[in-house]
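Omission of a single protein chain aside, the complex is shown with its protein chains in their original locations.
Now for chain A:
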Amino acid sequence: MGEMEELRKEMENLKDQITAARKTFQDSTLQEAAAGVTVVGRVQLKTRKTLRGHLAKIYAMHWGTDSTLCVSASQDGKLIVWDTITTNKVNAIPLKSSWVMTCAYAPSGNLVACGGLDNMCSIYNLKGKDGNVKVMRELAAHTGYLSCCRFLSDTEIITSSGDCTCVLWDIETGTQKTVFAGHQGDAMSLGVSPDFKYFISGACDFTAKLWDIREAECRQTFGGHESDINAIGFFPNGNAVITGSDDATCKLYDLRADQELLTYQDSSIMCGVTSLAPSKSGRLLLAGHDDFNVNIWDMLKAERVGVLAGHDNRVSCIGVSSDGMACCTGSWDSFLKIWN
């Protein structure tokens, strides 16, 4: 047991060294750097469309790239692809397991994926030959629930799971290509960088990790949160990471400086963040909370500039469309709202 103690002490020592090293690189704060930037002013977004059709809590939604289509997953066992501008349902896919926790839209628009308490990621082909939407693959190897999945292309997908690992799958063969292990708590969410070379994952061990997809290893770890990280996303330029946690704060970490730049918190916000999405320019951060609201933050000044109140239950998912024109929120009250 003496060796364990030694290793533990060495680990603490190394962690202190890292903190010290980070401090020396911290020669400026965002407040100073953004002092000259003009204030954004109160941002008011209104509900433009309400998408009705789900019968139970909506757990996840994801926009398609270059389109007004989005997919949403609900615990009534349905995956619905919506044309948001007309509010029509393009596809309503019945699922084998109704305990779905996540869904994703492929960048090509041909596939959608979902998964949840069945520990599997099911891939559906939307552009099937006879027009029917069928299960194309079922990726099963996780020993815990699937908390999030994101496509890299039509042949690869990354999933994060409650068994603390993230996995890169080859869709054609249905096998695991790489297992990214390292988290010590359920991995709750993941985000892929705009150049598809890296991805980040946030977990219940209060840390976020940056993984290199090709080298299959963890490049950086970011701590600082006091509770589970529920939501994570890349800043639009791909060099910074935003995390949202149960401790009701969001934090901005920079990848090149390897440290936390800013914390977005307010004493009147007490409920945890469930989901987040940055706007196209990165100036605004929209964060959905357990208290049924979405808060809009000015990312440079760390001030709240707006609130989207309109849901009757927890906001479980949020997404900004790829052209940045609209944001969609999904909630446990079974409605999706499009704001603009």
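Just so we're on the same page, a contact is a pair of C-beta atoms (placed from the backbone, for glycine too) under 8 Å apart; a residue touches a chain by one contact, two chains touch by 3 or more; residues count from 1.
Basically, contacts and distances are computed from a predicted model.
J.: Just to verify: the chain that's not displayed, which of "Transcription and mRNA export factor ENY2", "non-specific serine/threonine protein kinase", "UBIQUITIN-ACTIVATING ENZYME E1" or "Regulator of G-protein signaling 9" does UniProt list as its protein name?
T.: Looking only at the record, the undisplayed chain corresponds to "Regulator of G-protein signaling 9".
J.: Of the residues A:240, A:287, A:317 or A:336, which one touches the chain left out of the display?
T.: Residue touching the absent chain, from the options given: A:240.
J.: Which positions on chain A touch the chain that was left off?
T.: 3-4, 7-8, 10-11, 14-15, 17-18, 21-22, 25-30, 33-34, 37, 40, 43, 45, 48-49, 57, 66, 83, 85-86, 99, 101, 109, 117, 127, 144-145, 152-156, 162-164, 170, 172-173, 182, 184-186, 194-195, 204-206, 214, 218-221, 226-228, 235-237, 239-240, 246-248, 254, 256-259, 261, 267-268, 270-272, 279-284, 290-293, 299-300, 307, 309, 312-314, 323-327, 332-333, 338, 340
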